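Taking it in order: structure first as structure tokens, then the write-up.
One protein chain is absent from this view; the other protein chains keep their places.
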Amino acid sequence: MTNNQLTWMIGGSQGTGVDSSALLFGRACTLGGLYGYGNREYYSNIKGEHSYFMVRVHQKIIHSPLSKPDLLATFDAETVIRHALSVNVDGGIIYNSELSNVKLTDIPTLEHRVLEDLVTYLDNNKLEHSVNGILEASRRNGVHIYAIPYGDLLKEAASTLGEPKLSNLTRMMNTMAVAASFGLLEFDLSVLDSAISRTFHGKSKIIQLNMTVGKSAYDYVKGKYASGFQYKLKKVQTEEKRVFLQGNQATALGKLVGGCRVQTYYPISPASDESDYLEANQILKINPRRLSDSSNVEKTTYLEKNGGSVLVLQTEDETAAITAAIGAALSGARSSTSTSGPGFCLMVEGMGWAGINEVPVVITYYQRGGPSTGMPTRQEQGDLRFALHAGQGEFPRIILASGDQRECFYDAVHSFNYAERYQLPVIHLIDKTLANSTATYPMFDLSGIRIDRGAITNGENLNNLSSGDKTYKRFLFTEDGISPRTLLGTKGGVFWNTGDEHDEYGHITEDPVVRVRMMDKRMKKLETIDHEVPIQERLTLHGNEESDVTIVSWGSPKGAIIDAMDALNDENIHVNFLQIRMINPLPSENIISVLSRAKKTIGIEMNYSAQLAGWIRESTGIAIDHHVVKYNGRPISQDEVCDSIKKLVKYDAPKRLVLTHGT
Amino acid sequence: MTNNQLTWMIGGSQGTGVDSSALLFGRACTLGGLYGYGNREYYSNIKGEHSYFMVRVHQKIIHSPLSKPDLLATFDAETVIRHALSVNVDGGIIYNSELSNVKLTDIPTLEHRVLEDLVTYLDNNKLEHSVNGILEASRRNGVHIYAIPYGDLLKEAASTLGEPKLSNLTRMMNTMAVAASFGLLEFDLSVLDSAISRTFHGKSKIIQLNMTVGKSAYDYVKGKYASGFQYKLKKVQTEEKRVFLQGNQATALGKLVGGCRVQTYYPISPASDESDYLEANQILKINPRRLSDSSNVEKTTYLEKNGGSVLVLQTEDETAAITAAIGAALSGARSSTSTSGPGFCLMVEGMGWAGINEVPVVITYYQRGGPSTGMPTRQEQGDLRFALHAGQGEFPRIILASGDQRECFYDAVHSFNYAERYQLPVIHLIDKTLANSTATYPMFDLSGIRIDRGAITNGENLNNLSSGDKTYKRFLFTEDGISPRTLLGTKGGVFWNTGDEHDEYGHITEDPVVRVRMMDKRMKKLETIDHEVPIQERLTLHGNEESDVTIVSWGSPKGAIIDAMDALNDENIHVNFLQIRMINPLPSENIISVLSRAKKTIGIEMNYSAQLAGWIRESTGIAIDHHVVKYNGRPISQDEVCDSIKKLVKYDAPKRLVLTHGT
Amino acid sequence: MALKLTDLKTSVHNDWCPGCGDFGVLNAIQMSLAEMDLEPHRVAVFSGIGCSGKIPHYINTYGIHTLHGRVLPYAIGAKLADPSLEVIAAGGDGDGMGIGAGHMVNAGRRNVDICYIMFDNGVYGLTKGQASPTLSLGLKTKSLSGPNINEAINPITLAMASGYTFIARGYSYDVRQLKELIKKGINHRGSAFISILQPCPTYNDINTMEWHGGQDRKDPATGKAMPRVYRIEEKGYDPSIHSGDADELNKKMQEVNSLGNQLGDEIPIGLFYSNETIPTYEERVAERLPNYLKTPPAKQQVSGPSGEPVADISALLDNLCMT
Partner (left out) sequence: MALKLTDLKTSVHNDWCPGCGDFGVLNAIQMSLAEMDLEPHRVAVFSGIGCSGKIPHYINTYGIHTLHGRVLPYAIGAKLADPSLEVIAAGGDGDGMGIGAGHMVNAGRRNVDICYIMFDNGVYGLTKGQASPTLSLGLKTKSLSGPNINEAINPITLAMASGYTFIARGYSYDVRQLKELIKKGINHRGSAFISILQPCPTYNDINTMEWHGGQDRKDPATGKAMPRVYRIEEKGYDPSIHSGDADELNKKMQEVNSLGNQLGDEIPIGLFYSNETIPTYEERVAERLPNYLKTPPAKQQVSGPSGEPVADISALLDNLCMT
């Protein structure tokens, strides 16, 4: 009997509500006092292709999937066919008993390669090419099979409720699959009910329907399969406030609190969810106690009464998105844009312009499978080097990479602070897994958040700045490379910008002497950043400082690594993990000091060529010993990390290990 | 007395013919049996800003400028003011005696910084702020000053020729300045005359005018300043055929001979000169003996009679330029596009598409001063890392960097061969100095040039390829990663392309297994290239293999380094020089074997952060000991290299040396 | 050896939503090619990115699924390198009038002989229903959080201003007419632009098939729906330019613009404009390069039997030769 630890999976055709049911499951678990982590896999398609969601629950906080589900909840044939063989021994499969005879060839969305592999497998095991055959194979593997007559149960519920149409609502099967899982797991039905209430907030009719069909499935399973399943979930009492959210939401929330007031975007997966979220919440509540702009009482009371707002601007393309964001930043709004690889291609020129003109602008970069259009809805961290070197010539940029949803939130705030303090473009690297996976965290602590707008000057300051010379110099040469800036519209603060090399006023120059000073001034900012930004915002060494083995990674693999470290500890394998959050400027000194302590170093990255490892070698001279890479478009799981580490720690291991798990 | 070695400079307002006179000088010297090397400096401006040209001549082949001219030929005041103080001791200045009293403040195009520096200098030397003051300062420095009454001489010539308008033709002063220089140098006037004839080919009136004013200036100087000047040029007899050409011409010629039949472009400095040259020569002579396409006799005889042609397509932007070139490549034409940094930004997405679809396309990338618009007409090699990492995700690309005009020519041919053989985008990196400087070379040897179109399939081949399976597979999995391709329109060869990950037919797939195989197949090509391409096309070790000191560089600094090595040899300093021509895939093994032999390594690059050195460190683990960098927008000179090497070889030298010479 | 419709189909699973207007366009293209007896290898279908962009994978011809907004320059590059290819470009309204608007405008004035089919569904389908540039101001489709904040671009008037020499509006549920339009577009000498009203049942719940079919406005007398779309050719409209003089052009421009602007309760579909008095880009190139049409870039032999280049650049080198 395994309590309060479970990996659950649900699947179905895109557009049939799979996500909603998975989120329902996750919310219910969180409401039941457990931690959840959910990963969503879907095609670049609107309706019909297969989508699935894996939700892992645990009593402690978790940040990663496992490779295999314990319980697979299905209501269509394709989900059974694709995933049944991956269910853990002693796990279970819930399926729609009406679909037993569906043949593999009835599923047009099955890739040729997948079909062939399955047919071979079934033939080898002398099984028929159908749901039945697959289920029989699973059964032989030690998996419990739970048939549910979805249709009959729906019809019953329909007549109980006096809603004859209900029986057609296949969408209801989602809730039934969740409820049936709850039944097997003997989880408290009330948490599902409250999750339903929260999900369909205010729509009482829908709430009632869902609760009814849910209860019927729950009761059916409990009645028929009582206590047969070894996994159980139990409500846990906790005082802790918890959020259950996705990376794109966490990032958007960080932007809102961090002062972002203009977001530009052009639709693209997986970035545009963030903009949608911002637009849906474009009117902002304002904390009146913090309003203190005594210089303009009218405006502050106005803001207090009417709230703030973020302008979300959908542009005609990404070139317009970045340049409009830069325009807005010049006017003085904290501005950002969000995109992924193809869109970033079109932003490169604009970013370079922001670089030479020292404009604070934030680019939230959601990585996905590349190259080119690649796999638009799949995982990869293949864009680090592109982000690092994009743009002709040389100019300073900051690159941050968040490792989980919570970091997405705080790094979004940091991004704006760095952008304004150092007057440069900041790229905030996220990836598809972070963006689309959902996890439970203790409520974010907002008390420590501070906004640093850097050197913005007007009024008296401006006079001082302008006193020596006749007029204000936007690009005044300074020690640390940072020149006080004015916002468009500031009296006495007129300046010029140009993509050309410029003098202190911002006028074009080709003078070789001024050129070198201006280059040096700009590049100097990287040193200033290196000195000023607290190291804990730049990297984290997780685990015991003294371990012999150090894992180096960045971005979403953090979750699987942290979870794996826990699991490995139980097996007496102790490793630590150096997570790099500031990719540029890279905290090289600290990296050297950590890595030179390790006897063995292992890089883990979701790309072909171990991009961060290359950057570390270039910057520090240290070659990481082993590279674990994954580039099949699927996230890395805790057990994949565990297995790799074991292989690399214990045996004479290869330099490069390619992980391939995932469907 | 210094014979047949001279650094000559001429300057003037843009649009007044400075380039033409410098080319005239260079051509004349080449005709006189000497080698020339000319570098052009100009503003991003059409008319009025100051432009100058330095021409170095020598009896042996040379590839670089020197920092200081021996003879400065001027006819306007600004050129005197800007350059007089840089003339070598014992050198000379030719100037227009009518301009002695022009004041520094009369020159509106003088940058504030330049003006201030000059004023300080003149004040320190108690000289007046005028042409006179500057000339006096030069005189005190040991420079000979040669006044010429351009106006009077022009008037005289006008009346001799009965062409009263001539006296207004200030353009004639260019030729007079060249001729006056010839006078001082006692060079044979006949070579100037034949250079004039060649330059104004067919325009007999203009030829006569130029010869007349030329002779008058020549005679004036010879008469007045006979034998006063210590530098002399003498005609050298040679049987060698020689060309005198710019990098953009050499590249265009390479493209023509290399089979390029579609060139797309959007105007941009310094790339569009190449497209202009191609367009001006769009109809191609065909060598009939090589036509052998017996399958289509009609077509070949037609070609023979009518010539070939290259279609030069001016597009609406660079996005269109790269994508149209890719479209043309799919149809089967050898296609390329030329651009510089800002344009390349807009090509990144298209290049990635060519990467995943394995389309042979050549991007000729002319680097200039960055970041952003930067210094559009000035030198820099700041785009290596951008070229290397541009594009989301990972795909193979070849990057070639030429070191001189001759290499531009051959590398243009190589680019197409590699592109087609390995079916990928090839970036040919050139820079402003290469593009716009002009040099004398022995006539290029065409006999070794071969065209390799790689695996293009049709007819019978196609049937064989398709026999196993039902139909042709564009992306057939193969050992070396290369799949035979068909051209659009080939019967039986239908295929699909998509920016998404695809199966062997080219149809979209998100299957994780096929994905990994397809990534591996594409990336495998880098290994194939590494095995197949002869090392001499990838790097060159110049000088003695056994030197203790190894210089590492790429691109146009080659010229200054080679010239400096010669000069250093004379001072008994022996270094060798590893020139990297294939930046990607980098010939790491060979680099390691060379660099690990050296006691001291010195990288020389025209960028801020020593980009190639970073790439070498990342790829080989070897950190180059010293970096000599230059990023003021001006080319590196032989003497700058000499000085740096001496400093670094002899003394306990800094890790990073920034060169700043140039005006 | 007449082609059958099945010859134009692939075995790739079609993953458009049930009821999507894209199916009508796909059928119309396949029928056109079959009727024109264009063998698969003679045709290349280029597409942009979007739901519509997937179309080449369903057609058994060369199929080049390009980048978002870039379908036109790809198609033009391929066509100019080999004018003997039949080149069709296909893409969404976001693809063509949003991110690709610059190419759309600049392709018009070139008049390369291609046929450009634009799917007008008022939304960015594949990215989940954001407003596309053709969605009218103030409309709030299902997936928008508020009414559309931008005016619409009218594809027809924009095409007219851009210089397309063949301009039509089709409707994806009038496959018969659409097929004829596509055949004409392919046959047209020059750049043909066909804007297709393509309902997206998933995201655009306003301009639906029912709406176009007038299901919301029944004839009180007969009780029958009064469709909003009607075929312009059935009204005797003449789309052709005959003399090509300024007056005729000006008048026709006015007519086409006002047909284009009719998008309310009476929506004309059909061929609005056809002008063959303007030379194609290929013809203009042929004036510069006399050998162009006979030996276009893709068909030129560039090397001899052992790879020796056939181009003879000796004259050019001699020009630069200083001896």
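As written, the chain order gives the labels A, B and C, with residue 1 at the start of each chain.
The rule is simple: contacts are C-beta pairs under 8 Å (C-beta built on N, C-alpha and C of every residue); 3 or more make two chains touch, one makes a residue touch a chain.
In this text, all values refer to a predicted model and were calculated from it rather than measured experimentally.
**Q** Could you tell which one of A:Lys126, A:Arg290 or A:Lys599 touches the chain left off the display?
**A** A:Arg290
**Q** Check each of C:Val12, C:Ala152 or C:Val302 against the chain that is not shown and name the one that touches it.
**A** C:Ala152
**Q** Which one, A:Ala320, A:Val362, A:Ile398 or A:Ala564, makes contact with the chain that was left out?
**A** Hidden-chain contact among the options goes to A:Ala320.
**Q** Please give every residue of subunit B in contact with the chain that is not shown.
**A** Considering the whole complex, subunit B reaches the absent chain at 15, 43-49, 108-109, 266-269, 272, 276, 279-280, 314, 316-318, 342, 372-373.
**Q** What does the interface between subunit A and the hidden chain look like in terms of residue numbers?
**A** Considering the whole complex, subunit A reaches the absent chain at 27, 30-31, 195, 198, 238, 240-245, 249, 253, 256-259, 261-262, 264, 281-287, 289-293, 299-300, 302-303, 306-311, 313, 315-317, 319-321, 323-335, 349-350, 353, 413, 440, 443-444, 446, 449-453, 487-500, 506-508.
**Q** Footprint of the hidden chain on subunit C, which residues?
**A** Those residues of subunit C that touch the unshown chain are 69, 97-103, 105-106, 108-111, 133, 146, 149-154, 157-158, 160-163, 246, 250, 253-254, 257-258, 261, 278, 281, 284-285, 288.
The definition used in the following text is that only the chains that are shown with their structure count from here on.
**Q** How big is the gap, in whole Å, between where the Cα atoms of subunit A centre and where those of subunit C centre?
**A** One centre to the other, that is 38 Å.
**Q** How many angstrom lie between the centres of subunit B and subunit C, each centre taken as the mean Cα position?
**A** Centre-to-centre distance between subunit B and subunit C: 42 Å.
**Q** Please list all residues of subunit C that touch 2 or more other chains.
**A** Those would be 49, 67.
**Q** Which positions in subunit B are in touch with at least two other chains?
**A** As it turns out, subunit B has residues touching two or more other chains at 349, 353, 498-500, 508.
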